[in-house]
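Reviewing the structure listed below.
Missing here: one protein chain of the complex. Every other protein chain is in place.
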Amino acid sequence: MTDDFILEVRNLKKYFKAGRPGWFSRAENFIHAVDDVSLQLKRGEVIALVGESGCGKSTLALTLMGLEEATEGSIFFEGIDITHANNAERKAFRQRIQMVFQDPYESLNPTQSIEEIVSEPLVVHGIAPNHEDRRERVRRALEDAGLKPADSYLHRFPHQLSGGQRQRVVIAGALVLEPHLLLADEPVSMLDVSIRAEIINLLADLRESRGISVIFITHDLGTVGYFADRVAVMYLGRIVEIGTMTEVLDNPQHPYTQALLSVIPVPNPRMRKKRVILQGETPNPIDLPTGCRFHPRCPVAFDACMTQDPQLIELSQTHRAACLLLKK
Amino acid sequence: MSRYRFLWKKIGWAIFTVLFVVVLNFFLFRVLPGDPVRSGTRDPRLKKDAQEALRIRFGLDKPVINCFETLNPIKVGDCAINPFETQFFIYLRNLTQGELGFSFHTNRPVAEVLGARLWNTLLLIGAGQILSIVIGMIFGILAAWKARTSIDYGALITGLVAWSLPTFWLGIILLFWGSNNGFPIGGKATPGTSSYPFFYQVGDILRHMILPTLTYTIVYMGEYLLVMRSSLLDVLAEDYILTAKAKGLTTFQILKDHALKNAMLPIVTIIAINLGFTVAGAIQIESVFSWPGLGGAVYEALERRDYPVLQGVFLLIAISVVLANLIADLTYSFLDPRVQAE
Partner (left out) sequence: MAIKAAELKPAVPSSPLSGFWRTFSKNRMGVVGLVMLVVAIVVAIFAPLISPYDPRTSKGLTSSDIYNAPSAEHWLGTDDAGKDVFSSFIYGSRVSLIVGFFAAFISIVIGGVIGIVAGFYGGRTENLLMRFTDLLLVIPDLPLIVVIVALTKPSLLNIIFVIGLLGWTTTARIVRSQTLAVKSRKFVLRARAIGAGNRHIILNHILPLVLPLLVVNAILVISLAILNESTLSFLGLGDPTAISWGQMLNFAFGRGAMSAGAWWALATPGFGIVWVVLSLTLLGHGLEQVLNPRLESHHLMPGRPTIQSEAEVKSEDRKRRKESPVLLDVRNLSVQFLNDGSVAQAVHNVSFQLHEGEMMGLVGESGCGKTTLIMALNRLLPAAGRISNGYVYFRGKDLASASEEELADVRWSGISIVFQGAMNALNPVRTVGDQIKEAIIKHIPTMPPGQLNERVVELLELVGIAAEHKNHFPHQYSGGMRQRAMIAMALSCNPEVVIADEPTTALDVMIQAQILELLDLLRKKLGLAVIFVTHDLGVVAEMCDSVLVMYGGVTAEFAEVDTIYNLPRHPYTQELLKAFPDLSQPEKRLISIPGYPPKLDALPPGCRFAPRCPLAFERCSTEMPRLHELGDGHLASCHLVEAS
């Protein structure tokens, strides 16, 4: 493990038991939410994690944060193995990894003032026990998140703010501990279109000014086109393709990626393109298909796909995809 | 979980609850301070051997349970007491034979005393419940449909006031007014009419039922009204009502085919939860109107400190409520298709 990487994930698996645990629970039906994911993130790098519902991207984020316990595999953060950290260790690394959630209307406790919300991380970690000192940090975080003048926001409550402002408060709360890595789980999908850009631009600026690394989870590739360095496409708990933004957008190799890109509507009627629309829905992550897990819906599947499970194949130094077609 | 597993789980739990009640019933009357014999007999100057004789008569000389220290009623061996000779075991054995002990007061079997009374209570509760449900629901529906109009506010206030009335007091007031206006002053039938023609007797009983049933209806109607109103208000604000309206259905059709079915589901739950309160109401109403039911039996047993009767009534009441709850639970699960998805 090198110190170049701020985050290194190796063969991570997270399974959930299906069905409710009862006094007489029957055996082993597992939800394979995250099923063998490996990832490396450099300092100051931004990677977009793309996929539809059920692909495991949110579970992956929760597991990286330690909010879910990994079933198998390991996670290294700044060189330290945090996979099975105990409570104290967890609390320590949570100062340096922070998370931004999807729903700005639900992420904030309606009974807390903005000041209380943003200073909560400081209180929890016992940083800046002096009241004035704490308030100063809160001010700085609010201004870094674009809420100026900070003083006018301190005494307000969430219901008085718009969606975009609320999301900035969440980001301020994440910034106040000066983290090194930010996990953003669909941070703009619940905001109006005209406001999304300002949040994304904020994150881009923070990356420039503070060197924060970002894992940006989204189902909408278009929003991060200019912001992310790399893209990883997930399907049913696995990464099926990963590469730089240019590589994946211009030259997608996995049939799922190709289909996904072809379906995302482009706001230009002159560019109506040929769409590859997959039939059916994403299968149940409990009963995984045999062989390649994408084969039931794949437009170019052939015999071997039903029995062989493809691994990620290197197409270039940075570009990898898991498809049997690439072996040829 | 399949439907059957769900059913058996519910039934199993009900059986467990009944067993719990049975055991609780026993311990309540043995473990709580207060010697039943001394308080159960009228004469405090009873000589010691007379007390002893009474004790033996009611089986109170036997040990309560085997090995009290370990609270294990059926453990054999260590405590050198025959578990079959403990009061607890005798109690259980008697129960399975349908025997609930003997009344301190009349010396007759408790079961005999309670038999007829059960039906009287069911008659009164049955009539009262049906009326209160129907009236409560009708006004609740009306109130919700005409929300924020004077009809709504009127119904709401009526419901709230009705709910706040103490049952026994309402009974007293009605009885007071009624007895000065030609209504019978209590009981189930006019004394001496047991040999009269059948229809006369039925009419007589009905006349005696009017005031107690009225009391019952007024008090319980309040809750059904309030629950129906709030349930329907919630339902009518749901998206599928707008869909129905967009389809061109009339208000009446929407109420009938979409709203009511959904709004009535909580009522079933409330009926179940209310069963405990229903019993409380029965006790109060029967006491005031001297209605010969289980509730009245409680009242009389209290007056006379007739503990075996009290114990028997409590057991009977508790078990009935548990069973009724089970029925309501199962009914709800049949009505709501979403239920087994748990």
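First chain written, first letter: the chains are A and B, and each begins at residue 1.
The rule we apply is simple: contacts are C-beta pairs under 8 Å (C-beta built on N, C-alpha and C of every residue); 3 or more make two chains touch, one makes a residue touch a chain.
Please read all numbers here as calculations on a predicted model, not as lab measurements.
> If you put the missing chain back into the full complex, which of the shown chains would it touch?
Hidden chain contacts in the full assembly come out as A, B.
> Among A:I82, A:L260 or A:L324, choose the residue that contacts the chain missing from this document, as touch is defined above.
In the complete complex, the chain left out is touched by residue A:L260.
> Who touches the missing chain here, B:S164, B:N181 or B:S195?
Checking each option in B:S164, B:N181 or B:S195, the one touching the absent chain turns out to be B:S164.
> By the contact criterion defined above, which parts of chain B meet the unshown chain? Give residue numbers in ascending order.
The missing chain touches chain B at positions 13, 17, 20-21, 24, 28-29, 32-34, 144-145, 147-148, 160-161, 163-170, 172-173, 175-176, 179-180, 185, 230, 233-234, 236-251, 253-255, 257-259, 261-262, 265, 273, 275-277, 279-280, 283-284, 287-288, 298-299, 302-303, 305, 307, 310-311, 313-314, 317-318, 321-322, 325, 335-338, 341.
> Touching the absent chain: which residues on chain A qualify?
Listed in rising order, the touching residues are 52-53, 65, 67, 87, 90-91, 94-95, 98-99, 101-103, 106-113, 120-121, 124-125, 152, 155-157, 160, 162, 164, 170, 173, 177, 192-198, 200-201, 219-223, 225-226, 245, 249, 259-261, 263-272, 275, 277-279, 281-282.
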